[in-house]
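Removed from the display is one protein chain of the complex; every other protein chain stays in position.
A and B label the chains in the order they appear, each numbered from 1.
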Amino acid sequence: MTGASQAALQASTTGRALPLALMAPALAIIAFYVIVPLVCLGAYSFWTMLPDGTVVRDFTLETWQSLVTDPFYGSVLLDTFRLAFVSTVICVVVGYGPAYLMASAAPKWRGVLTILLFLPSWISYLVRTMSWLPVLGKNGLVNTALLGAGVVEQPLPLLYNHFTVYLGLVHYLLPIMILNIYLGLATVDPTIVAAARTLGANARQAFLAVTFPLALPGLSAGCLLCFILSLGTFVTPQILGGPGTTYYGNLVYDTILHQLDWPTGAMLSVVIMVLLIALLYVYGRFMGLSTVLRAIKS
Amino acid sequence: MTADIDIRGVSKAYGQNQVVHGIDLAVPSGQFVALLGPSGCGKTTTLRMIAGLEQPSAGDIFIRGKRINDIEVHRRNIGLVFQNHALFPHKTAFDNIAFGLKYRNVAKPEIERRVKRALEIVRLPHVEDRLPRQLSGGQQQRIAVARAIVIEPDVLLFDEPLSSLDANLREEMRGELKRIQRTLGITTIFVTHDQSEALSMADHVVLMHNGRIEQAGTPDELYNWPRSEFAARFFGDVNEISGVVIDNAGETAKVRLAEGAVLQVASQSPLSGDVKLLLRAERARVVRTPIARADASSIEGTVASSDYFGMLVRYTVESQGQRIGVLQPLEGSVFRPGEAVQIQIPNNAWIRF
Partner (left out) sequence: MIRARLFRYALAAWTVLVYVFMLAPVVVIVLLAFNGAPGGNFPISNLTFDWFGKVLTDKTLLASLRTSFILAAAASSIATVVGVAAAYALARYRIRGQTVSELVLTMPLLIPHLVMGVALLLSFRLFGLSKNFGLLVMGHVVIVLPFVVLTTRHQLQSVPAVLEEAAWTLGANRLQTMREIVLPLALPAILTGMLFAFMASFDEVTATLFWRPPGTETVQTQIMALLQFEVDQRIDALGALLVVFSVVVPFAALLVARLLSSRQANKT
């Protein structure tokens, strides 16, 4: 009777005022500290920056034009997209197995595996990322081992290049992807799979025909989240990348805090927001908006 | 005599959706009233309005002569037993029962005395320190009852409290609840969709349909003298037979059925033309050879199936182009499918509107 009770709460003597009052502070905070700033962001992207560095509110389209005219922006954007796409795919390929194992494991194992899965995500993003430095560095774990075993004569330059960024990003995203895939798999009713088996499907066929499609929402949610996180990533390329690797996050950071070119920085941020909204819209269309919320909740 | 509960012209609408249409109900002190009806008929809404969990869109509710429309839930002196017991999971049975007493400023020793007495009334004297999850379904429901009665409410309300229990437990609890109510003498309204529950427990049954009171009366009245087709069909197993009146002289009319058989139907008001007749399954009898009687008619048929219930048997008989259900005590052996039989129906067994 939850419907009736909820209606009762609505109709009871305190009326409309209470729920709105309860939600007001939270909504106000979001309005002031998220929505208004985002609007300001849009505004800034159209304003002019004078040679001396101050910004005046003269409307100009130059900043936006530079997005098209300057090939640098385009290439960074492309690189970042590639990063996001490839990282997500790698996470799927690497992560599906463990997620499947977790989902089909006996409950006592599942508990252990879950904790082990969460462990990395509790540890600060920064620490996790920088932990690759002593592993891949010239005197790092890998090189020391390789040199010691005589496999190579010179230490390999494993750090500060695209490879490291990809590696670091995958390392960060993997637990998220595995978790989402696992959640998708956990919703599959085992009796349906059993039914498929009794009807003659072998294990592989049952998986492809029943399990995989039913678990798809989890997988796609994971992909969405990983993609979003990759697009905006800053710490990973900053720490693990080198002079040759500029991704979107580094670009924006540099533009705003080093070059102090706020209109451009704003414009770049708006671009990424628009892309994200477009992505969410497409995702919502295919998978339904509720799954977006559910994905976030995990 | 002022009724303990007096509902006058109460309606409830949710936006455009009218759930209760101006109902009037007066419940005398100490009476056990069942609010009966199919889901969506407005019975639970009515109960919740008495409790104060919903506000009537129109009308007044009086308890012991006092108008309570504007009194908030926690100030009405009402005991409500919910469908899913709604015991506080983080409190022991004792604390659950004592909850209401705390807010009535009852002194601690008195609380103890009253809680213990309530536990005795529901016949669970030794579980006071257990948590709800450590009790069985039946025990949980009894604690819920204890919690509602310990505050000595003016009125006791039950919202389908037995629907979540399994069949055997339900039977046992029916007797328990009735006994408790008798002992305490509190005016009680019991909402249910189960007609046998209402018939066996209530002093007075109020049948609701689409937000209105269809019929109210004693269980006997509702069962044997239904005033509408809905009321007739709601109780028991009802057959429907159509026919044409061929003779309506006197108190007994003759009605011809689809394949020619003729029934004698007793009626107070004259019948004519096409009629639809209702028949309770237990008023008819399946026999091999009928005894000719002036006050009953019989029609031929073939047994289609028989359901054996131990001391009862339910036959489905094909007759006059339709299936007729008959429920009767088992005498001798069961008629088997395919056997030719006769259905004997007393003239006054027919219900017609």
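The rule we apply is simple: a contact is a pair of C-beta atoms (placed from the backbone, for glycine too) under 8 Å apart; a residue touches a chain by one contact, two chains touch by 3 or more.
As the structure is a computational prediction, the values presented were derived from the model and not from experiment.
Put simply, the missing chain touches A, B once the whole complex is considered. Although one chain is not drawn, the whole complex shows that of A:Leu116, A:Ala209 or A:Ala278 it is A:Leu116 that touches it. Residues of chain A that touch the chain left out of view are 1-2, 5-10, 14, 16, 18-20, 22-23, 25-27, 29-30, 33-38, 40-41, 43-44, 94-95, 97-98, 100-102, 113, 116-120, 122-128, 130-135, 137-141, 144, 171, 174-175, 178, 203, 228-229, 231-235, 238-239, 249, 252-253, 256-257, 262, 265-266, 269, 272-273, 276, 280, 293, 296-297.
Considering the complete assembly, chain B touches the hidden chain via residues 51-53, 72-76, 78-80, 82, 84, 86-90, 92, 99-100, 103-104, 129, 131, 147-148, 151.
The rule is simple: only the chains that are shown with their structure count from here on.
Separation between the centroids of chain A and chain B, computed from CA atoms only, is 58 Å.
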